[in-house]
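Of the protein chains in this complex, one is absent; all others appear in place.
For clarity, chains are labelled A and B in written order, and residue numbers in each chain start from 1.
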Amino acid sequence: MKRFLDLNDFTREEVLSLLELARGLERTPEPRALAGKVLGLLFFNPSLRTLASFQVAMARLGGNSFVISPGQGSWQLETRSGVVMDGAAAEHVREGLPVLAAYSDALGIRAFAEGKDLAHDLAESNFKLMASLIDKPLINLESAVNHPCQALADWKTLDDLAVPRTARFVLSWAYHPRALPLAVPAAALHMAALRGMEVIVLRPEGFALPAAIMERARRAAALSGGSVRETSERADALAGAQVLYVKEWGATDAYGDAAEDARLRAALRGWCVRDDWFSSAPQCRVMHCLPVRRNTAIADEVLDGPRSLVQREAYNRLPAQMAVLHQMLSS
Amino acid sequence: MKRFLDLNDFTREEVLSLLELARGLERTPEPRALAGKVLGLLFFNPSLRTLASFQVAMARLGGNSFVISPGQGSWQLETRSGVVMDGAAAEHVREGLPVLAAYSDALGIRAFAEGKDLAHDLAESNFKLMASLIDKPLINLESAVNHPCQALADWKTLDDLAVPRTARFVLSWAYHPRALPLAVPAAALHMAALRGMEVIVLRPEGFALPAAIMERARRAAALSGGSVRETSERADALAGAQVLYVKEWGATDAYGDAAEDARLRAALRGWCVRDDWFSSAPQCRVMHCLPVRRNTAIADEVLDGPRSLVQREAYNRLPAQMAVLHQMLSS
Partner (left out) sequence: MKRFLDLNDFTREEVLSLLELARGLERTPEPRALAGKVLGLLFFNPSLRTLASFQVAMARLGGNSFVISPGQGSWQLETRSGVVMDGAAAEHVREGLPVLAAYSDALGIRAFAEGKDLAHDLAESNFKLMASLIDKPLINLESAVNHPCQALADWKTLDDLAVPRTARFVLSWAYHPRALPLAVPAAALHMAALRGMEVIVLRPEGFALPAAIMERARRAAALSGGSVRETSERADALAGAQVLYVKEWGATDAYGDAAEDARLRAALRGWCVRDDWFSSAPQCRVMHCLPVRRNTAIADEVLDGPRSLVQREAYNRLPAQMAVLHQMLSS
């Protein structure tokens, strides 16, 4: 594997094989598998799980890593092409990224959506430019509309809990004080569809996922025997659901318009997941990629209760990423 | 050892055994003792010695470490319970800490006192909440009123210099432009008392250490054959002293009241340790945990002179912590 940028680049069978490798590394550590290998980690945005779990993944496999955070100890990096660089950025990604790649056996890059122009973000223009500059193995640590490491860990979590392949998986919007990117909802939707689940996207009016993201998931579902539909009716979505995957995201009807986004979400504080959401789905488990704002997106009672899988998901980042690194870098 | 949170959790004999292990690791390195082990380091506050020495300690024992600094590359972490998280913090310690623990073989956490409510800080409410969330070995890298790693290194320093067990140990307040926490004075006081020394706390009016801290030290002294008293008279304290342990801290009579604290300390600029402090204690050595403000808390002439043990103390952080990690993590 040279690149792990998008779960959509892999067949269902290839994903299952990665998950098998992840379980194998859990059972039988390979503390020398990546001896002498170096992973460069470039974070344009904050991180806790990704930052920690990739460093630990390399250490557990006997390898090394280093972290670069532009603007925090490292130069701010320009991404626009053709620009006269007389502003804050001291370096262009066209220089900086090949340099980091030259020092490393593989790179991971985190670069959130700009959140201004939906078409630009959907096209992954920024990440694709950066990927085009790198001739080493590359991992997407979260891009504008993707987060394949999270999706792989979530799939493993569903398998660990023996959630049936065809179970109902509800991806629900939740309240957040401001617009967040589409990366995790898009990745979780695609993952559940590719797994073959009955996927329902539950979201308020104004927050429908973009057609391109829905279409991609429908194609994955078609290949895997699953299905994808969307609704704004909670009762409709949740009846019989086995998994509620919670995520906050911005108003797609007002993408990049902070004032209109704020207006649209002002009435939606009720979209904080509480125990009373589950009257028609008593066995339903709750997933969230973290970080989550307590009592804003999900109530304490749910996060601290037996439905919550958030710790299992976060833990699974480690073996899932170890599998990716192992397949990418072991000899 | 599962936790190293407070020297008071250990008997005098257990501490002596840790120090013996530290000396053993100095003589005979064990570069593979912690091979494959990972230490997570969580810093809510700045650090130089702790940050460097724990990373080096793991490296010298063949293990690995990673650093997370909330608000600097990682999400700001909320610690209050039950709060509606619509402010700056993106994540709660109830999520973040178990995640980091899941990736690690042990965690270290630094979280200074809030400095608002003395009872809250004395109760270590914040650190105890965090400790309760973690089911892995845990090290206190400095909490509201404790700093056991510093205390252990300081004890080793006294032993290295062959300071007699029953020698006079003066813990003296010193000037600083603003209030600092009670962690180091409380830890140093307890350490010297548990070592069995004749301990005198020298501090201006308004800056007495809280009764709970003094009582704890008196109980430790009673077990070890030492003694603890306090005074505001420098001449009384220093006569015949063999060690002057210098530390800046806030006005306990005005805890959390910055204006009153500033008023109380305004007249105390003379509490900068100079050579003329030692006329009645010519052999007295000077200790300080660092960082220290030169010519504010301690004059150049003392820090650069033969009395100073500050470099030895800082160096001893490394073998002392290697002993803790070794006892915690080696198989």
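Details
One rule holds in what follows: contacts are C-beta pairs under 8 Å (C-beta built on N, C-alpha and C of every residue); 3 or more make two chains touch, one makes a residue touch a chain.
Nothing here was measured: the structure is a model prediction, and the numbers come from that model.
Between the chain not shown and the residues B:Gln55, B:Ser125 or B:Thr231, the one that touches is B:Gln55.
Touch with the chain omitted from the figure is made, among B:Phe10, B:Phe112 or B:Tyr315, by B:Tyr315.
Residue in contact with the omitted chain (choice from A:Val83, A:Ala119, A:Leu161 or A:Ala267): A:Val83.
Where chain B meets the missing chain, the touching residues are 29, 31, 43, 46-49, 51-53, 55-56, 59-60, 67, 69, 72, 177, 290-296, 300, 303-304, 310-311, 314-315, 318. Mapped onto chain A, the interface with the missing chain covers residues 35-36, 38, 40, 64, 66, 68, 72-75, 78, 82-86, 89-92, 94-96, 98-100, 102-104.
By our rule, only the chains that are shown with their structure count from here on.
Here the CA centre of chain A is 40 Å from the CA centre of chain B.
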